[in-house]
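Please read the structure below before turning to the comments.
The other protein chains are all here in position, but one chain of the complex has been omitted.
By letter and in written order, the chains are A, B and C; residue numbering begins at 1 in each of them.
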Amino acid sequence: MPITPEQQAEIEAARGAPQATLRAVSPGMEAHLYRAHEVLDHGFIRVIDYMGDDAAIVQAARVSYGAGTKHVSNDEGLIRYLMRHWHSTPFEMCEIKLHVKLPVFVARQWIRHRTANVNEYSARYSILDREFYIPHPSQLAAQSTVNNQGRGAVLEGEEAARVLEILKSDAGRAYDNYEAMLSPEGPDGAPQQGLARELARMNLPMNIYTQWYWKVDLHNLFHFLRLRADAHAQYEIRVYADEICKVVADWVPLAFAAFEDYRMGGVNLSGKAMACLRRMLKGETVTQESSGMSKGEWREFMAAVG
Amino acid sequence: MPITPEQQAEIEAARGAPQATLRAVSPGMEAHLYRAHEVLDHGFIRVIDYMGDDAAIVQAARVSYGAGTKHVSNDEGLIRYLMRHWHSTPFEMCEIKLHVKLPVFVARQWIRHRTANVNEYSARYSILDREFYIPHPSQLAAQSTVNNQGRGAVLEGEEAARVLEILKSDAGRAYDNYEAMLSPEGPDGAPQQGLARELARMNLPMNIYTQWYWKVDLHNLFHFLRLRADAHAQYEIRVYADEICKVVADWVPLAFAAFEDYRMGGVNLSGKAMACLRRMLKGETVTQESSGMSKGEWREFMAAVG
Amino acid sequence: MPITPEQQAEIEAARGAPQATLRAVSPGMEAHLYRAHEVLDHGFIRVIDYMGDDAAIVQAARVSYGAGTKHVSNDEGLIRYLMRHWHSTPFEMCEIKLHVKLPVFVARQWIRHRTANVNEYSARYSILDREFYIPHPSQLAAQSTVNNQGRGAVLEGEEAARVLEILKSDAGRAYDNYEAMLSPEGPDGAPQQGLARELARMNLPMNIYTQWYWKVDLHNLFHFLRLRADAHAQYEIRVYADEICKVVADWVPLAFAAFEDYRMGGVNLSGKAMACLRRMLKGETVTQESSGMSKGEWREFMAAVG
Partner (left out) sequence: MPITPEQQAEIEAARGAPQATLRAVSPGMEAHLYRAHEVLDHGFIRVIDYMGDDAAIVQAARVSYGAGTKHVSNDEGLIRYLMRHWHSTPFEMCEIKLHVKLPVFVARQWIRHRTANVNEYSARYSILDREFYIPHPSQLAAQSTVNNQGRGAVLEGEEAARVLEILKSDAGRAYDNYEAMLSPEGPDGAPQQGLARELARMNLPMNIYTQWYWKVDLHNLFHFLRLRADAHAQYEIRVYADEICKVVADWVPLAFAAFEDYRMGGVNLSGKAMACLRRMLKGETVTQESSGMSKGEWREFMAAVG
């Protein structure tokens, strides 16, 4: 269970005390504030704060005194133009701060995105909770036979049962031993010194949950989402990206729609691919052999235009 | 005049429409929002948005569900501890967005601080206004004779008058010619093509004013302020830093007080300097010769402890 | 003249003293080291140092002990794969350091790319040289009538002459006055205090040349080149980007070829554009009205596939 009653009470208290502000307010985002959106078996994302809205993007692009253009349709056109032509700085003018609970092996992928601010729960300073990610049977997949860094068919029968049993029992034993090493009492009840927390943590497996505050601007968030909400991303991080996408769609609907069209739904075609395309549009039949592309590129190209 | 009546009306409109929010609100900062704080002869800083407050720093440091500790005194102690021990990530959890109007030569110093988001008024796209920084006579200083990158005594008499006349007339002529090159009419009133804006701008001197939106987190803002509100910074950027300091003191009073004590008022002493200090505290007389320091270092050391 | 005989002698001295190293060496790059590649009327780029080569990209991607794969063809395939799938970190493992001389208004565009290291010649500390960018008549263009931030037809006849005369005489006068303000002698030969350099520089126009050392990794350099070697970039920065492209092609030929195909020659098509494309490939006639795209998007789409 990700949230204790005490934590829930703190969340409700924070949500129960609106205050007046003169800043840009996104009504869609206010509805999300502090609430935990559950992800995986024990994880969540929570919006802690945000800065700006669609109008703030326009305002920054124009370095203007007021708040955007007169008409929403103008804002939409400008935002689409900015997205299409890779003008990144206006999108950097919006910022979001999330509280995220996630397995360590997901956190290790996530933190490769360096253009963000992170404050992680410290296992040197505190003791981690007994919470581990155990995949749902539908996600317990075999190694892909075609993609070196992907997964294939779902495991079945006894093999699936064995894997689940291993993951659960190894996590349980590791945590039991973590507690035993930290404890002021030895196995016989006699007092012991207790291992330093900064050492004991090394016994924990990478499916244990950690938490952090993560703050990022909208441009860099879009970059993160393009890579991590992509079909090739590992499922366990993609579900976080998907959840964040829903929140962003409520926060900056115009910018998110442009992102969906140009980035998530968009395709980057090489010079070679564009040359093929022009030939095909003229009615020519183009094959991999006559395309100048490698087999892998051709397969990806066919998937994009097919 | 930095703000037109239309712009002032936009500012008043923005200030006249408070909305409810569940986010952290800093009352001290709300009073500043959108207002132009004048700097130099035509410049200003305006707070456009902010994220977080003192409690948000504590909350991030603890990766907590609620909002900081129970008591302000605890918050203050923790914030001072974080500042003293160079824990930068909690301070990164606050963010500020400013609208700044400033001379180009100041903008060129400012932008060396790369860990910020910037959106500048484009002189490729738009025509710059006829506004130039002309120093107040009290700031019209001679080159320092001891510091290669500083200024010394204030210019006097005819020399001061000559310099002011040069700055004004060269700026005026450059702007007249900027307009003449852009104009659809030649000097004789006949139509002309009009030079591209992206070329015409190169004729303008570096005391012309530009504008930008500048967004930065509190940790990096403190770094900027330490360097630019310092006595060795050039006056024309220091006055911007000083004005920002006042705003930050109202925004996050506990963090700003810690910054003032540890960074602005603090001194970094080398290992050699600490060794001298320990000898001096034991009653020994230490001279530059016996200090192991160069003359320059010794002079700076004496100034710090004297 | 960009390089004095003394500077040329220093360059020759540096080029005349090869030393042994165990590091990765790019023969194509060694031929460029220290040499000034002239750009515009007084500018240049000079390669001061570099780290890595094509094999270093492969080596990093594999976190390997040795130096890349056994066969160049494998290296090429992997590098193309990395570029196609936006794997940026292996390209970050190469680094280049340039000495660049460029007009201030170009420097102001350039420095918006923040993920680089910069050390600029200081006009607080030193006196700038009397060197200004004066466009070649073939580059003296009118404002574009269709693109708010572009240029159109070349100026002709008297207008061109007037503009050149303005640019030259304003630059000359501004520099004369810069020197006069700095001088220890007044106009009558009598001693004067001399204005501080940090103030006098504000009188200089933005076509004066400055210099800096600029260091950047290959991934971020490619991002810079994609934007600045693009046909929509201002000519005066594009010529620098073009010159850097030639150097990079000699340094990391495989990576540069992939960059040319996927980035410079590549096209990013939106989801809407891909949907149209699929309809067109099936033989359907698609118009702007039936495309779901705005007129601007449709025009850009037609230009890409036409």
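As a working rule, contacts are C-beta pairs under 8 Å (C-beta built on N, C-alpha and C of every residue); 3 or more make two chains touch, one makes a residue touch a chain.
If you're wondering where the values come from, they're calculated on a predicted model, not measured in any experiment.
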item	value
Candidate in contact with the missing chain, chosen from A:31, A:206 or A:281	A:206
Touching the absent chain when the full complex is considered, from C:37, C:85 or C:99	C:99
Those residues of subunit C which, in the complete complex, touch the missing chain	3, 7, 10-11, 13-15, 17-25, 30, 33-34, 48-52, 56, 59-61, 63, 65-67, 89-90, 92-93, 95, 97, 99, 117-121, 211-213, 215, 217
Subunit B, residues in touch with the chain not shown (by the definition above)	77, 80-81, 84, 86, 89, 112, 227, 260-262, 264-274, 277-278, 280-281, 294, 296-297, 300, 304-306
For subunit A, the residues touching the chain missing from this view	103-105, 107-108, 111-112, 114-115, 118, 120, 122, 124-125, 133, 135, 139-144, 148-153, 155-156, 158-159, 162-163, 166-167, 170-171, 173-174, 177, 180-182, 186-187, 192-199, 201-207, 234
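Convention: only the chains that are shown with their structure count from here on.
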item	value
Proportion of interface numbers common to subunit A and subunit C (over half same, under half different)	same
Turning angle required so that subunit B lies on subunit C, C-alpha fit (0 to 180°, nearest 5)	180
Centre-to-centre distance between subunit B and subunit A (centres being mean Cα positions), rounded to whole Å	35
Chain centre separation (subunit B, subunit C; CA means) in Å	28
Intercentroid distance (Cα basis), subunit C paired with subunit A, Å	34
Residues of subunit C touching at least two other chains	112
